[in-house]
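Removed from the display is one protein chain of the complex; every other protein chain stays in position.
Our next item is chain A:
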Amino acid sequence: MAMAPPRKGENYELRQQLNSEYRDKRADAIKRVIANHTIGKDCSGLFPDVVKNMQTDDLEQKKLVYLYLMNYAKTQPELVILAVNTFVKDTADPNPLVRALAIRTMSILRAEKILDYLASPLSRCLKDENPYVRKTAALCVAKVFDLKPELCVEYGFVETLRDLIGDGNPMVVANAVAALADIYEASQNLPPTPPGSPGRSTSPPPSSKPNSELFIIDPPTLTKLLVALNECSEWGRIAILNTLSRYKAVDEKESEHICERVMPQFQHVNAAVVLGAVKVIMIHVKGVTREDLVKSLTRKMAPPLVTLISSPPEVQWVALRNINLLLQKRPDILANEMRVFFCKYNDPPYVKVEKLDIMVRLASEKNVDTLLGELKEYASEVDVEFVRKAVRAVGQVAIKIDEAAERCVSVLMELIETRVSYVVQEAVIVIKDIFRKYPHSYEGIIPVLCSNLEELDEPEAKASLIWIIGEYAEKIENADELLGTFLETFREESYPVQLQTLTAIVKLFLKKPDESQAIVQRVLQAATKDCDSADVRDRAYIYWRLLSSDPAAAKSVVLAIRPPISLPQTTVPPATLEELLSEVSSLASVYHKPAATFIGKGRLGAEEMQRRAMEPEEDNAREKALQTVVAGQQAENLLDFDSDDIEPTSANSTQNQSLSMFGNSSSNTGISSTTISNVAKSNNPLDELMDLFSTASMTTPQNAPQPIAPQSAFSGIQGLENSTSSSSATNNNNASYDAFAGLSGLSSPPPTIGNGSGSTSPNPPQQQQKPLQQTGGAQDDLLGLF
């Protein structure tokens, strides 16, 4: 039994007023109710009293009551029925504004009871004589579909929507298109219709999935869309451009036609229209072979992109993220425009960081001097993070452009002279990368670096300098002294520093065995006894055993020549890049992550993956998947490390590359072909990558049980890790760039890979499950890796 409402308090007063006989008082009370709602007070108790005021000629009051209904219908489902009559009456009001308002509100109320009364007013409004009502009704279909798909199918609303694409009014067309796209997306998430009844609108329920043919855009529709594109409002254009990006051109002529018709949209002021046009053109330009048209399209794309850089910062950022992607695919489009990306003094940090990244992408021999001057300027600003990134950018330029490396090094030396702690530290980290790219080129600067030893307090900088000392131990006279200082404080140091100290001293010993016997003994003692990191301890044991059993083998392992690093052109795998480029301006393209990784629970669930696999994917999915793997290997040119530890194989074809990745090419042919066939079977690019890793790590030990085998097996992983630290050039994983190719793989591999390699008798089903469950995480790892 409900309690009688209290006879005092604000709600009581409001109730009195809502039932007042004076219109002004009632109107005022409604405003107060909404004001209370706005500040977060619960006003659901007043439901019946507010609804009583629904029938009014005052449009503002009507709007407020509707607003109230929208917010509270859910809480009072059984009372909503009180409003139905007025709603239905309003949808037939002579004023189109009222009709539209009524149908708009009615269709969004989350109450089952209302929906039953909605069907006939909605069909009426969809055919209303006023375009304003029609455009509103078009979106209502999407709303209803969201609540009750069966209803839409039953009444054929989707078909009506489809007919509205032919409407004479461009705004109606645009909203119809937007609604269809929305319904299409929603229907993807519905359980599949049972086979046999392919979701025909005439077939009886339970079918709730509309005929998928309704969403296919045919050439006549295309013509209508292209006409409406030039006439409708900016927001309508975005909806139409979205749909055009889904259209599959039948032949080249049509692709050309679409590109030509969409191109004028580059001149629109709305940044989203411009990016939408870029998206459509990036998709349809693939079907164009006419050289001159492709050229003119890419030429015309540059100026509007540059203009986006003068937008408000948030829009700028979205544009910059997309430009970053576009440049990965077509580095030439903005080749001459580096200067526009120079950071402004008062740009927000997130914009500055993006601009830096793009500047490095656009760096070439021609503009490198200007760029270095600019980067030097940034390095003297106050924002520590930005300064660090600027210093890092100098290093990236050095690695990217061989000819400019020397100039970059001298800029870095100038920066070190400033003695600003974080600048010096970052410079040391960056110089480590330069040494990895150009070994033995700039040894002259080592004394300067060593003289800054005391200034370093960050682990990464310390580790970098120790690595440099270890690498060039034979050339540094007091290397044992320098390393000795780190050994003093060994126990207090962080693990990466410990690892580097350990390795550097072992290197020193291998290079100058006579003088450093004592120190190596000490470090091995310290690392095995006083250290509580398993990685450090294990590595020390391995070194110890290697050194004591076979110093020559130790030398060949620890002092092996490493592949040089390079700056990758892309930050995402090629297939992902394609996917993201076809979604330019969306969140996915802004995050640089496929949509599936951040929608839903933020991770790709197992069911999701299964569903994806079962889905009758686009015909080229298989092909795409194969491309991923092949291209992934090509992009990862670090994987084809030269023949240091593998027998020379003619690693020309990609197939061979994939073979050499697994070490012994001759014995592993079977595996790699299964890998390939696995790849062919699977639809998701990620699966194959996972397969590749799991197969690789599972099989190698069986095939090549000699002690040297792991080295070649893991050298693939090592290569990957190398690429990690090179691509980001600052990766914390200091262990990875060490010489100890095979075993560093063992000591600190990425979790998923380590799992496979650790088990000596791997259990296939387990292995199979792992990638499925962890795909989300693994994908992140992979994205990070590349």
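The rule is simple: a contact is a pair of C-beta atoms (placed from the backbone, for glycine too) under 8 Å apart; a residue touches a chain by one contact, two chains touch by 3 or more; residues count from 1.
Note that in this section contacts and distances are computed from a predicted model.
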item	value
Protein name, per the UniProt record, of whichever chain is missing from view ("Ubiquitin-conjugating enzyme E2 1", "AP-1 complex subunit mu-1", "Cell division control protein 45 homolog" or "ADP-ribosylation factor-like protein 3")	"AP-1 complex subunit mu-1"
Omitted-chain contact residue, chosen from A:Gln16, A:Thr223, A:Thr289 or A:Ser380	A:Ser380
Of A:Thr370, A:Ser494 or A:Gln521, the residue in touch with the unshown chain	A:Thr370
Given A:Leu18, A:Val280, A:Val318 or A:Ala363, the one touching the chain that is not displayed	A:Val318
Which residue of A:Leu14, A:Cys43, A:Leu64 or A:Leu449 touches the chain not shown here	A:Leu64
Residue among A:Ile216, A:Val448, A:Ala534 or A:Leu587 that touches the chain left out of view	A:Leu587
Per the touch definition above, residue among A:Glu13, A:Asp116, A:Asp163 or A:Glu231 touching the missing chain	A:Glu231
Touching residues (missing chain, whole complex) on chain A	27, 31, 34-35, 38, 40, 57-61, 63-64, 67, 70-71, 95-98, 100, 104, 108, 110, 130-132, 135-136, 139, 142-143, 146, 169-172, 175, 178, 182, 185, 230-235, 238-239, 242, 261, 263-265, 267-272, 275-276, 303-304, 306-307, 310, 312-315, 317-319, 322, 339-340, 342, 344-345, 349-350, 353, 370, 373-374, 377, 380-382, 385, 420, 583, 585-591, 595, 598-602
